[in-house]
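Complex shown without one protein chain; remaining protein chains in place.
So, chain A:
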Amino acid sequence: MQTLLKVSNLTKTYGTFTAVNNISFQVQEGEILGLLGPNGAGKTTTIQMILGLIIPTSGTVKIFGKDMPKNSHEILQQVNFSSAYVSLPTNLKVWENLYTFARLYEVPNYKEKVKELVDFFDITPFFDKLYGSLSSGQSTRVNLAKSLLNSPRLLFLDEPTSSLDPDIADRIRKYLKQVQKEKNVTIVYTTHNMAEVEELCDRAIFINEGKIVTEGTPKELIKKFGLKDLNEVFIKLAREET
């Protein structure tokens, strides 16, 4: 399997505060990697450094074997991102948003691609509605459709189900499983829902206070700490001093 993402000795400091402390990890093609940790652990900073939104203090990021942010224009053509904390323009209709982003990624035959994703995520009933008028479940589906417009090889999902009720969150997870299976997308996934990690992720990395504290498959982690489930592992690791 090909290594799609290689993070080496990544560090970010703000004055005397170290947000991310010398972390290294790799993501293989077709994998779903859970990036876990308590609030303020450094997950978002890590993702934003990988995407070139934050300049690291030191360390390197290679995506598809190429350096970020040096080759960002070329790399970002095949990468996408969706976050519960980032919105699409609320004053644009769903189709206007999707067409805009499809054009930004220079997707060939973008109307067909949008149609394919609209069908996949069952967006047709609200395709002509303002994004701002959608429910959380609907806007999450539109965000996911947006994040697949460029058929990304590598997809970053930052707590995509955090604002959803259990029923809608379950549907979104099913969509994601299907996406991963059908389109072979490699996914880096952050969430605080450990059941979700057990269900979706091939492997998980725990970050706390900017450092990687442990990593492995969900089953390996549960076994390693001798606990009932990943939720208990999370609580144990979050309360430990790094």
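One rule holds in what follows: a residue touches a chain if its C-beta (ideal position, glycine included) is under 8 Å from a C-beta of that chain, and two chains touch if they have at least 3 such contacts; residues count from 1.
Quick note on the criterion: contacts and distances are computed from a predicted model.
Engineer: Per UniProt, what's the omitted chain called: "Chemotaxis protein CheR", "Secreted protein", "Acetyl-CoA acetyltransferase" or "Transport permease protein"?
Structural biologist: Matching the unshown chain against "Chemotaxis protein CheR", "Secreted protein", "Acetyl-CoA acetyltransferase" or "Transport permease protein" yields "Transport permease protein".
Engineer: Check the options A:Ile23, A:Ala41, A:Ile63 or A:Leu88 and report the residue that touches the missing chain.
Structural biologist: Reading the full complex, the residue touching the unseen chain is A:Leu88.
Engineer: So which of A:Asn80, A:Thr161, A:Gln180 or A:Asn208 would be touching the chain we can't see?
Structural biologist: Of these options, the touching residue for the absent chain is A:Asn80.
Engineer: For chain A, which residues touch the unseen chain?
Structural biologist: Against the missing chain, chain A presents residues 12, 14, 19, 44-45, 48, 51-55, 72-74, 76-77, 79-81, 83, 85-91, 101, 104-106, 146.
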